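The complex appears here without one of its protein chains, the remainder shown in place.
Labels for the chains are A, B and C, by order of writing; each one numbers its residues from 1.
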């Protein structure tokens, strides 16, 4: 069989079997019991040529409806990705490499990840950032596990204002572990200080605060962290990293673990993945942090070089005693994020955050004029919930027909909010586009 | 001014002016007469951000109508381009380099071009292929100039079956040169042997045969070449290189110069450029051939290496005595062609040519059944002219509304052919697609 | 080379944003209170600076496109370029994971077809595509095993048997899910010690984790008997799919008696691993475990495909959205490109290449196990002259343009070099590699310093890993 992906020719196969000293391939399978062997071909469609693949997948892609304007956020955000991100991350020396186990041959990726850690450490305000985790929610689950181990306590407080998938993933990771998960109700759309104060006890290992929260609202982060620390629990902050162009690094406000979803940093939406789990921790968690860490060192000639370090935490050394089972991470996504942050620079980061803020606030004001008031009277950042007179699900379908995805039907998470829409406005929109959205909403709403 | 493309900062600019010893930039312009200096800003739109550029150009691209199925060829062909072509040609070491003047730093491009020359030499059946020219028609014009110089004769015979732009470009290059261009009428759609025989004289420097010709028809190449040689003129062959998967190399049939348009070898249509002028010549033209040549040599340590050679032909050495003024060529396009040919291999090249042939002949037969007979009863390769009962221009607009571009209105070149359509079927079409075309033609024709 | 931070020049920019006619919103007091103090320490650079920085970094890195990469257990096969282009089709790239299902029928179809293909290849009945990586798939499987026993009232089953040759992720995943991993020794043939295994089976055993072929590249031929005994004892059999590349079209985990498994899209299905990730670790189960799969699962109705959230016994979500879609998409493209016979040829060629290398190397190097291997094999660099170690050989290989094999794994072989050529190398590459390894042996005898001081042509020489760990410097 000849195939572009299979460089062996029949002649080579024959010669190689001769060298091995067998007369046919089947002899090599001597150890595979006959009765287990597959008797029929795999039940799969026939091999496709590249042209067919290309055509077929373009057709599949066209079955997706891509709105002209989308105000859907809710954990995955459409930001502008500068062209250089793709051009550079697509250098094949990067994307066809494996984990940099051999540092001399991998200084490129190791340095890129060291720089990535530096960005995250700086943005999050904590000294130790890892080389990435799978995504934001799994990073949060790992954070919670760390806090449980470190405090040896057995309870976690999760405000209802966390994105539902955060709560779900943490639940999955802790199911049957004996850890008590307490969901704190937040009818006003924010975690109330008094309520957290009442809920905290000496059993609490961690409190998780998402800021901005699931409704795009800003929590009173400093005070929530302070309360948590006072109770001896670990304050864990969950962030959309681009908001940190305006907002203080949670680590500097006292959070001991900061995690977040790195997708906004130069990754396409891609129906939910691959994304990028971000994590930074305070010193005391350095030897507990899951995932790879790249450290600086010297080579034999005294040159600065980079290497995977503190591997004694990891599964391939410690096996069942490892801090986590994580092995693969999202290194290529981390590379993209690093390139993206390099393009932004400090001013660009501030500019993007500010523009998101401005766009969202202009849009909220205009939607309010158009008859869609805010659902929660709370300060927000780049996402906000509005009240709709028609069920949000209906509204979405009406607007979609005009090429607009107006946001998330909050009824999907909470039936009581089925007349609420979560609207997100990033920096990509012009005033004309925002105005068009408002006009269409007024027409149809 | 700060801009992503301008790395100097105002601080650096200031410091550099200080080092130079001037107080402001204007002093550096001391030699530029004040009265010539532009007094107002350039009349151009304001600087756009990358996001605006991206959006704006996508909007412009959408103003082009891309049919679902296009049977338009006529000198530019839609073949399948394997993914590796772009991935490899887009390596920035290739595309951000200049002409390989410094061989030690340019072995990559030099070897790639040497390999390109080897492919063209082999396909065309001649020993000397250059590193590329601008496009097929300019390559032909250069070929004619070479033949004129070599033979010291003063007349060129161009059959009417050459693509009109070939004739036009040759005319442009020879206007006012005193060279006589004789266009040989070809009412049957091919150059008739007898007619050429009658037209040839001792004044003739060259005869150009396009094969397949402007109507996709196969000329009687061997005999036309033979006649030309007998008259002491230079036979120049013009080819669509992919047909050479089936057809004999013109050099082996006696052509002394073979030129062609390399676009089919892995280049997108791109509204006509950048394309790829191909040229190979016999030994006697080696020191007359225009354009760059890469030759093999050795380095000081005896290693095989590659270098631009026979530069004494070229303008930067010989100035007005150069064989041509050419300096830039289409090296990056040649690189793409080389990668493409490497992917095809000998079997793939044959397969593509055969599939084009099969598809075109099936389509012609089906269109004939649908009421569109061949315009010329001549053997063709992958393009053919059909007779349409409605004006071809009308038919094109009717079919376009159904997503099909049926071909070229031959009336654009020759008013007498305004009820003729030149139809091209490459390897990219499935039978289903060809059948759909025939059905739509029957409906509308 | 300098860090990107060290190249910063204040005032440079690589970023542009359209000028805006949206009025600047006054900052809310809540924002004012949280406003970032000071400017983050990030570099200021022009576009060319960034391009040159990462271009240079890339040239200090080795990928499959750069040369042979026989990293055992990592299956570094060629990553087809068309798959990269497919993943960049805007309809896929900009589909939002929270869009209503009716907007995402293309993406859902991709996932659906991939589930079907994985079932066909593995003999499992259902798949979840959520897990983001192999170890994540293992963890998901452990959660499923736990849920299964709980539902049967078997919550006391907390032991998971793990062969000592297993990947480190196995015991780690079991532990993370709250199980107690119990090691099972290997016998002299490199296979699971059947008797010891049987002796460990009791009603506290939740599962056996096994990869087959195992990490020595050897097929566990007693697998049917093992499966029977584990099942009889009430345990489940979990298949670590890291080595699936050895068996496609030859045997199927589902037919060998495994109840559930994960696979690694980035290994077997050729999706780029990008310097450590992303990957994808889909988990397949037999019918009876289907209720426990993470929610949501794909359903099909007259209106098309949809996410079915009504899954009362599900273990819950294991990622934020639907898994690493971009990776899964490439895996499907790979499967479609090869088809059934092609995938079988993949495994056959992987096995052939490994046995060929093994046959050619066994006159020079110690090959600890005598039977034919599957897709990879281990050599042992013991008893080499001049105290040369496996690491020295690995580093010396770098000088010849090779990425070294995996070293010091599996732990049960001393001075192990674990070689996995994959099917995407041809005989000529393998022959050159053999020749190099033979030459290195001669060097070990005659010029051992060539090995101990290797590598010589890399941007840095052998790095001090101890120093890095002693006083960690983890950021600029």
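As a convention for this text, a contact is a pair of C-beta atoms (placed from the backbone, for glycine too) under 8 Å apart; a residue touches a chain by one contact, two chains touch by 3 or more.
Not measured: the values here are computed from a predicted model.
Of the chains on view, those touched by the hidden chain across the whole complex are A, B, C. Note that of B:355, B:387 or B:442, the residue touching the chain absent from this view is B:355.
Of the listed positions B:275, B:372 or B:437, the one in contact with the omitted chain in the full complex is B:275.
As for the chain not pictured, it touches subunit A at residues 2-7, 9-12, 48-52, 82-84, 86-87, 92. In the full complex, subunit C contacts the hidden chain through residues 9, 12, 46-49, 51-52, 55-56, 59, 64-67, 78, 80-81, 424-426, 428.
Everything below uses one rule, namely that only the chains that are shown with their structure count from here on.
Measuring from the averaged C-alpha position of subunit A to that of subunit C gives a distance of 19 Å. Note on chain placement: the centre of subunit A and the centre of subunit B lie 47 Å apart, centres being C-alpha means. Under the contact definition stated at the top, the residues of subunit C that touch 2 or more other chains are 12-15, 17-18, 45, 47, 51, 55, 80, 82, 84-85.
Shown for subunit A are the residues that touch two or more other chains, namely 50, 54, 80, 82, 87, 92.
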